[in-house]
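What you see is the complex with one protein chain gone and the rest in place.
For subunit A:
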């Protein structure tokens, strides 16, 4: 079949399979239908639930303001799909174009979208991770279990890791009047994502809200009692903290294991794809019929030196899914690149934190508006003399402006006056990111080099 004929056939009666039934999978399915795909559509998801929204799980749900059972994503349109929920994909045969499922079934596709996302990185010592009272928070089931425990008024919650999720959990607990200890191996919360200057503000915010924040420490062991319930956490500084709940918040692991042996360029850092969302195979050759979107994807970005970006961002999942879906059923001349500017938000301790760009690339930072002491400010990050990112605390309405600075590679430090410039904003200072070769749990944007199918990463020794 000539290309045009194939596309016509595909759009009319082809089979599209989407592995991953969360935000990216759903939005891709809706886009396919919106753009006229009339063939068969199958969504495969390892959780038994229809697509739901995750951001509330570490915020409103923990506060009791929303039910974990009712965070379903709003549907934009009918998608007329076959749902295979509660059954994980376990393998991919790219030659036969079939996805293998955990129940032994196989699903054939003409075009495949991989949107399997990430999962919470568990506590590495399995026996300790199994103790009653030790939680992770990523899925709806996690949220149900954790919230039930919070509702039973624990004496203390111990949070391992002060990235965004860990900090939001600590915030929710404090709002409910529960004692919280947070242990973070870096010198401040959010350091991996936003650097030390902003991390210091986040740390003050936590302490002001009564969090027992321990920085520069690692958790060396979790101790259980005779009944198998967690009772204490031991820290690398020799101290220990009695607690009846531990939340492990050490970031995420990409769900790519099921692709082992498939020949795709998939590894612990995600699945490499081109800007059009087509997956690379491990030789670095782009595939024709396999697309990637959402947290599991890593794709090159022209604004950031064409480095491959992995983004654990809600908005990225949506736009990348839309782009992937469009490209799946479009001729090459009609395809679009995914060049979304990373944007991220978090709500914690009464503050709305929002960032655009890739703060982690920043060498320097300048407080361009407002004041850190007031917890209301905008800061711009600079990289090699240009603006690469910005973050706001309770000042999100200015960020569109900074996004344009990033998009136009505007010079850093900004050489113009702004409203609300304070003394602290007269000159840039080092952004104070930790050595990137040291592992952190926190960044939600990861730059992962240039090689599309960087197999070396597979051999990165585990840090535990």
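Structural remarks
Note that in this section a contact is a pair of C-beta atoms (placed from the backbone, for glycine too) under 8 Å apart; a residue touches a chain by one contact, two chains touch by 3 or more; residues count from 1.
By our rule, contacts and distances are computed from a predicted model.
Selecting from "Sarcosine oxidase subunit delta", "ABC transporter permease", "Cytochrome P450" or "Insulinase family protein", the unshown chain of this assembly corresponds to "Cytochrome P450" (UniProt protein name). Among A:69, A:404 or A:426, only A:404 touches the chain that is left out of the view. The chain omitted from view is touched by exactly one of A:127, A:220, A:239 or A:418, namely A:418.
Subunit A residues in contact with the hidden partner, per the touch definition given at the top, are 368-371, 374, 376, 378, 397-401, 404, 416-420.
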